[in-house]
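Here the complex is missing a single protein chain, while all its other protein chains stay put.
Right, subunit A next:
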């Protein structure tokens, strides 16, 4: 790597060096120092398109989208876990990638689920489940003994929960926690991610400036906002992020070439 300024350890650096000019040019704000995850989550929530699902889904953010906003991945993980311990945030295993986790604010989740259940017979069971889940539990999946002994649900109640979409089958006798009506979300998300990656790949030299990609017209495959997908592909390291004098450059990462 051609570095005009040498790497320097913290002990020798009494004044912070100024960051690369590119960031101030594009106006991106990188929170350094103590990162506030909650405000980043709120920002990502605004990028989520509610109308697409007729307001039946709570706003879903993926955990690796936070990595594109903050530098220190370990600190991000730690703060997300703190929020989950406090009961403000719920994490879900989406199923298409073992490393992709979805984050939803607990109040949003509760509101949407109850809204979806209004008028159905399963409402009572779902309320009981949410009351048990939200304050204290931070598991992603539940198995049979837990449901029967700790939460005191009967088999028929478990079936009702699966029917309502709050639980999804994981294997015999255990279930994932899930978001009702999230199938459509996952389908659009995967298609949109593939389309955006295709756009980066097809560009000349396989690379494109981030600002230019944000300005491109989206195809019908891409249902979410472009920025939502861009945070996703940067955070999941599906593209390489390079700082240049004209801004951030996204380069397509081929699996074999490095």
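One rule holds for everything that comes next: contacts are C-beta pairs under 8 Å (C-beta built on N, C-alpha and C of every residue); 3 or more make two chains touch, one makes a residue touch a chain; residues count from 1.
The definition used in the following text is that contacts and distances are computed from a predicted model.
> Among "WD repeat and FYVE domain containing 1", "DNA excision repair protein ERCC-8", "Thioredoxin domain-containing protein" or "Histidine-containing phosphotransfer protein", find the name that the UniProt record gives to the complex chain excluded from display.
Hidden chain identified via UniProt as "DNA excision repair protein ERCC-8".
> Which residue from A:53, A:142, A:189 or A:224 sits in contact with the chain not drawn here?
Final answer for the missing-chain contact: A:142.
> Out of A:49, A:71, A:115 or A:219, which is the one that touches the chain we can't see?
The single option touching the absent chain is A:71.
> In the complete complex, which positions of subunit A touch the hidden chain?
Residues 1, 3, 6-12, 67, 71-74, 76-78, 93, 98-99, 139-142, 170-171, 174, 237, 255-258 of subunit A touch the chain that is not shown.
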